[in-house]
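Structure record follows, encoded as structure tokens.
Heads up, one of the protein chains got dropped from this complex, but the rest are sitting where they should.
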């Protein structure tokens, strides 16, 4: 086993759900040399998250944002309000979607399904650039 | 380290939460030869998901379905409606439960707790067969 690790900086994006599959994968070229492994992606923040979902229709990503704003509204009995009305909802949303993804790799490619793409879930109004650690654990 | 990977096809099930522990584990016999490892299960779909929860009472699985339908209702301000009223809620539910599970393996067995079982969460009315990639990362 030889594992590799890359620190990836994702460009700033507005609040919402964004497809970042290509931006992530082009920074882990060792996937193509991997017979069996796991690609682990980890976001080093508490107000943005990662998930996998439909990679075709932008409507799906739009509806994710609408739903999550209804489920975790800014108008709620929050006590942690010092960092803005979008901050505490962002923490909850980040926990719901999760800070990491792990995706199997086989025979040199990511074993995602046809319709699965990697989403960056930006839960702040102005989250800025986001840091992701990509770790590829593998049998050589 | 020698890792193994299996492509598992889960038989079609109706919408709801289903216990699939045995159906999955009998397809990864190498668990019994593993001293320390991680079993990673990954569903290659965006409208079904995997989670771990109570393996005893069917009432628990019934209540999961009731709650998730209330939390992510078909009647909502969805824009992505072309694939049926159960489709967009299925995408959100799949992200909430998540597309993967990773479970530690120690001394030849899965280190789940007494009450933990593997759930296939089928969020479509007619989702059909579901594909899961099982990757066992291990020290020999």
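For reference, chains read A and B in written order, and residue numbers begin at 1 within each chain.
We adopt the following convention: contacts are C-beta pairs under 8 Å (C-beta built on N, C-alpha and C of every residue); 3 or more make two chains touch, one makes a residue touch a chain.
Just so you know, these numbers come straight off a predicted model, no measurement behind them.
Only one residue from B:9, B:126 or B:139 touches the chain missing from this view: B:139. Across the entire complex, the residue among B:8, B:25 or B:103 in touch with the chain not shown is B:103. Within the complete assembly, residues 1-5, 40, 42-46, 71-72, 76-80, 82, 88, 91-92, 94-96, 98-100, 102, 131, 133, 135, 137 of chain A touch the chain that is not shown. Although one chain is not displayed, chain B still touches it through residues 1, 36-38, 51-54, 57, 59-60, 62-64, 66-67, 70-71, 96-98, 101-104, 106, 111-116, 137-139.
In the analysis below, only the chains that are shown with their structure count from here on.
Chain B has its Cα centroid 20 Å from the Cα centroid of chain A.
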